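Note that one protein chain of the assembly has been removed; the remaining protein chains are unaltered in position.
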Amino acid sequence: MRFIKYSSIAFITFVILAGIAIPMVPQPQSWLEFPIIPGLEEKARNIFFHVPIAWVSVLGFIFALYYGFRYLRTKDFDYDIKSVSSAGLGMMFCILATVTGSIWAKFNWGSFWNWDPRETSIFILLLIYGAYFALRSALGQEEVRARLSAVYSILAGLTAPFFIFIMPRIVGGLHPGAKGDTAGSTPMAQLHMPPNMRFVFLIGIIGFSLLFVWLLNMRVRIARIEYQISKKEN
Amino acid sequence: MNIITSTLAIVSKDVRSELRTRYAMNALLMFVVTSVATILFALREDEVSTEVLSGMFWVVVFFTAMSGLSRIFVSEEERGTTMTLQLIASPSIVYFGKLIFNCGLTLVLSSAVTILYIAVFPAFVIKSMGIFILTIFLGSLGFAAAATIIAAIIAKANTKGTLYPVLSFPILIPLLMTVMKSTARALDGEMFIAAMSEFQILVSYLMIMIAGSYLLFDYVWKE
Partner (left out) sequence: MNSISITANGLSKDYNHSSIFKDISFSLSSPASLSITGKNGAGKSTLSKIIAGLLSLTRGSITYSVNGKQIGIEEFKHHIGFVSPYLNLYDEFTALENLQFLSHIRSTTQQNSKRIKEMLTLVGLWNRKDDIVGTFSSGMKQRLKYAFALLHNPAVLILDEPTSNLDIEGIDVIWQIILEQKKSNILIIATNNNEEAHWCAQQIQVGTT
């Protein structure tokens, strides 16, 4: 875990430095120059931070679903602790992604919210997280809470494929890569970037994913201690 | 064929109970009337597009369903008959019995909304009957499939009424988007073949929801 901690710090530091310091020029000549993308200009740098954050919010849901599934199979309460911890983190990143995204959208597209497919997807993910925690707080008995929230997360996961197929048909896209081609307007688009940008971007994805694992580990350890304390009190 | 007779026995019990108490039906129909009236006040003589009309159509169906479909499990929980059912029937029998009942209720509900819409909105003219009927049919079944498993979940919760739409909405979004789209196609009078991709989505949604609910229901139903 110490390795994950330090490498996530190192990767994210690298992304912050490289993502902000590397200049953008019209005709990039060397590795230390990014091209200017018309219409985005300096605002393109957001991709190094916003997209990894959005990715982590999806990752949080996948982990919550996986641990929920494990809970149902084993009835081991530790999996519920892991499931709710990653859902909590995922929700935090989901809010961050929504906020950073809509501030960026204000400057780039002129309004905070446009219902473009990926905005809609992140909004639905936020709704799912909200519903998940609303359900948990309405269930008093811990065993029932663990069981039913696991069931709900799996049920919500079952609808994920539909968003990938339905979104492009229903709403037009604004996100980079979405212009005209339907492949680009799915929630997970192929991004066309020069190799050096792609490198920084991938380091960002890895760095933020490791950050998620580290934070999740901390949250799980705290939740386990809280669980032990509440067990003793009874 | 014990499984089928038992399942049908649960359906017939719920139908007779519904006919006797009118728990869901009266409230649902009044809900439909009041919400359509509200929309009517808001739109008055405006010229509305087919997209808006079909959207409004499913908004009424969604909120009406959310006020009534949870009764199927909540009423068992409130009367303290959940354990009686658990003792005499296996979970899959209970699930399919409740699902069939909710499918019937949703079909009645969406038909009632259709009739009311045709009566009060001059612009609501169904030009492609085939698309419309199939959309209502598949949409109602998909709706009932998602609503039934969520109803089983919220029956165990403290705040049942408010929680139901909150939990159902994210699950139902793919379905709602699709039926709104294909209802608009029906109002626009498009060819049947144009709505094919929507029907594929509706059928796969229905199958995934029923298969998923069937596998998960044991965990919801058994304490």
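General observations
Chains here go by letter, A and B, matching the order in which they are written, and residues are numbered from 1 within each.
One rule holds for everything that comes next: a contact is a pair of C-beta atoms (placed from the backbone, for glycine too) under 8 Å apart; a residue touches a chain by one contact, two chains touch by 3 or more.
These figures come from a predicted structure and were not determined experimentally.
Across the entire complex, the residue among B:Ala89, B:Val108 or B:Val203 in touch with the chain not shown is B:Ala89. Residues touching the missing chain, restricted to subunit A, are 75, 140-143, 227, 230-231, 233-234 (touch as defined at the top).
By the touch rule set out above, subunit B reaches the unshown chain at residues 2, 5-6, 9-10, 12-13, 16-17, 20-21, 79-81, 83-90, 93, 222-223.
Criterion: only the chains that are shown with their structure count from here on.
Taken in their complex, subunit B has these residues touching subunit A: 149-150, 153-154, 156-159, 163, 166-167, 169-171, 173-174, 177-178, 181, 197, 201, 204-205, 208-209, 212-213, 216, 219-220, 223. Residues 72, 124, 127-128, 130-131, 134-135, 138-140, 144, 147-148, 150-152, 154-156, 158-159, 161-163, 165-166, 169-170 of subunit A are the ones that touch subunit B when the two sit in their complex.
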